[in-house]
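This is the structure I have questions about; it appears just below.
Omission of a single protein chain aside, the complex is shown with its protein chains in their original locations.
For reference, chains read A, B and C in written order, and residue numbers begin at 1 within each chain.
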Amino acid sequence: MSDTYAPGVRHSDPLEPRLSAWEERTDLPLTALAVVFLIGYAWQVLHTSASPTVVLWQEIGLWAIWAVFAVEYVIRFTLARRKGRFIWRHLFDLIVVALPMVRQLRALRLITILKVLNRRVGTTFRGRIGVYVAGTILLVGLSASLAVLDAERHDPDANITTFGDAVWWTMTTISTVGYGDRYPVTVEGRLVAAALMIGGIALLGVVTGVIASWFVQKIAGAEESIEESIRSEVKGLRAEIAELRTELKQAGGQISRP
Amino acid sequence: MSDTYAPGVRHSDPLEPRLSAWEERTDLPLTALAVVFLIGYAWQVLHTSASPTVVLWQEIGLWAIWAVFAVEYVIRFTLARRKGRFIWRHLFDLIVVALPMVRQLRALRLITILKVLNRRVGTTFRGRIGVYVAGTILLVGLSASLAVLDAERHDPDANITTFGDAVWWTMTTISTVGYGDRYPVTVEGRLVAAALMIGGIALLGVVTGVIASWFVQKIAGAEESIEESIRSEVKGLRAEIAELRTELKQAGGQISRP
Amino acid sequence: MSDTYAPGVRHSDPLEPRLSAWEERTDLPLTALAVVFLIGYAWQVLHTSASPTVVLWQEIGLWAIWAVFAVEYVIRFTLARRKGRFIWRHLFDLIVVALPMVRQLRALRLITILKVLNRRVGTTFRGRIGVYVAGTILLVGLSASLAVLDAERHDPDANITTFGDAVWWTMTTISTVGYGDRYPVTVEGRLVAAALMIGGIALLGVVTGVIASWFVQKIAGAEESIEESIRSEVKGLRAEIAELRTELKQAGGQISRP
Partner (left out) sequence: MSDTYAPGVRHSDPLEPRLSAWEERTDLPLTALAVVFLIGYAWQVLHTSASPTVVLWQEIGLWAIWAVFAVEYVIRFTLARRKGRFIWRHLFDLIVVALPMVRQLRALRLITILKVLNRRVGTTFRGRIGVYVAGTILLVGLSASLAVLDAERHDPDANITTFGDAVWWTMTTISTVGYGDRYPVTVEGRLVAAALMIGGIALLGVVTGVIASWFVQKIAGAEESIEESIRSEVKGLRAEIAELRTELKQAGGQISRP
């Protein structure tokens, strides 16, 4: 697998060889674990009528996965050479490990999936960006819907009380439409909304950026042909001068001969 | 017609000669059929007091058109060399053929018109993009208005119950303004809203992309003049060296003559 | 004045010399008239307790100005060589002349001001774009506020009934925020909203485009320095070859002398 794996944008930092090696090895198992976590979390949020025993085992399972991520963060911190830089650049990982104490923010765990997706896709360009953007929106949207439902459901003033409503609210928020027929009223729900709004702005930015760069590329393509013509012109020039030198050498030979 | 028809961006795939030939021939009749379908659908949605016989004939007509599109998809699938790639790249066509079982999603048929528009316009650049964007928005907006009206009208909690309201809601959604005085409450209506939101984001992206690329082109234009000056400089150089060679030949002649 | 006037982007069409000359001469008086029209319209909308005589004179004045614009359109149509192209390219002018029959759409008259602004500003680049965007938003916003107030005020279900509310609604719409505490309920008010939404999307596009092109220019600036180095390199080359030719001529003289 390591053969087909080209280093991504933020991956295999030359200053942190041990950390990069560790991350390359743990990428896949951690992503799988994050997917399991998301499924478990979704089950917990959507299947509310589970028996107390099932709920207990769900909780134990989710906390066990959390523990794996916490231990993994500590290992990476130990491997990192420059501790300060590591904490700063992996601030999000720290938040993700520290926050799930607050139950409704557990969905942040999906960041782990996104990071791995980002590393894999970072190596290619625009061709797959559509797939990447769609995948990210689906993952973020699903997590946000679960988290906001979990946060709002038991509030007496809440108007997001079913999974359908939560998905609908997520759509209106990430597209920045915001009808206002559904909106969060709890602090945790509003934090989820904040994450979605940032996502919505980034989404608009990426879509626009891709389209703008596509238009610009068309222009740059025309420009490139001018540069290509300069290059061929200069090459022709060089060939001509090489011929000139050969001729001069022959002429010089004729001059010095008599 | 084939003379004035330059191959578009996604058209006339060299790997699929038979498919391309078929698509080129069926483009126009299928677009006409899709227009007929949209008119029939609009009639069905807006003219609610029609007699049962008329309604029956409308239904038969719409299903007959659907059958033509289904058969056309099967033919294209048969013509395609790489079946897997065909399904993946024409995923939208499959959805459009499969979904109209759900009555309110029939307006998706307009995708056929958009695809043909896209092929025709894809050959030119930005000059006609204004016409294209305006046409797309009008088509998408009209279809969405019809579809949301069809989906919402009979729901007791609905607030989109007239065609005027549906058009107004479509406008507030595609511009991402979203006042919230009108909003869909049914699942089908919310699916239409999702399509409109994606359209709104794409619209913002295209408008911004065109404007940004226009500004960048002005900059690139200035740059081009530098490149033009380099080119003329190199050309002058080449002429000078050619003269030099002629002079040297004459001088060489004078040298070797005595 | 004609000295300081550089031809704009869409101005002084070489195919329409008479039309261009006419437009250049009538630009300023027509803009002044449009400003007078807007002031008169604002007075009519905001000063509702005017006596019937004043109202009558206001109406006469506004219709007189409308007549001037209608006559001017006919003159331009007469001057145009290619009639079909003229109607197509000046479609907006036709709408502006034809529509004020509907009283609430009279504010569209401001298009005349915007067009002149556009011609004047079209000659410079980005330096003044901030001023232009701000001016356009102010003009469009003011006209939309007046028009929506005029359209909504007398509707029993309306919630935009004061000028303050109209301005506030205009702001929430053009920024695509759309709280929904105020929204138009009449057809004319919703047409005004549609114009504002288009304005809001264009606004986002221009702001983003300017910022994006500014970033890109910084990159292009770095690129330009490479091109500049190529140019100086080629120039140096040319000088060297010129020297070479002089040396060869002298050498040739020495050769042919004895």
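Here is the rule we go by: a residue touches a chain if its C-beta (ideal position, glycine included) is under 8 Å from a C-beta of that chain, and two chains touch if they have at least 3 such contacts.
A quick note: this is a predicted structure, and the numbers were derived from the prediction, not measured.
When the whole complex is considered, the residue among A:Gly61, A:Gly135 or A:Gly180 that touches the unshown chain is A:Gly180. Although one chain is not shown, part of subunit C still touches it, namely residues 164, 168, 171-172, 175-181, 203-204, 207-208, 210-212, 214-216, 218-220, 223, 226-227, 229-230, 233-234, 236-237, 240-241, 243-244, 247-248, 251, 254-255.
What subunit A contributes to its contact with the hidden chain is residues 125-126, 172-173, 176-180, 183, 187, 190, 193-194, 197-198, 200-202, 204-206, 208-210, 212-213, 216-217, 220, 223-224, 227-228, 230-231, 234-235, 237-238, 241-242, 244-245, 248-249, 252, 255-256.
In the full complex, the hidden chain is touched by subunit B at residues 176-180, 208-209, 212, 216, 255.
Rule of thumb we're sticking to: only the chains that are shown with their structure count from here on.
Closest to the protein's overall CA centre, chain by chain, comes B.
If each chain is reduced to the centroid of its CA atoms, subunit A and subunit B end up 28 Å from each other.
Multi-chain contact residues of subunit C (touching two or more other chains) are listed as 176-180, 208-209, 212, 216, 255.
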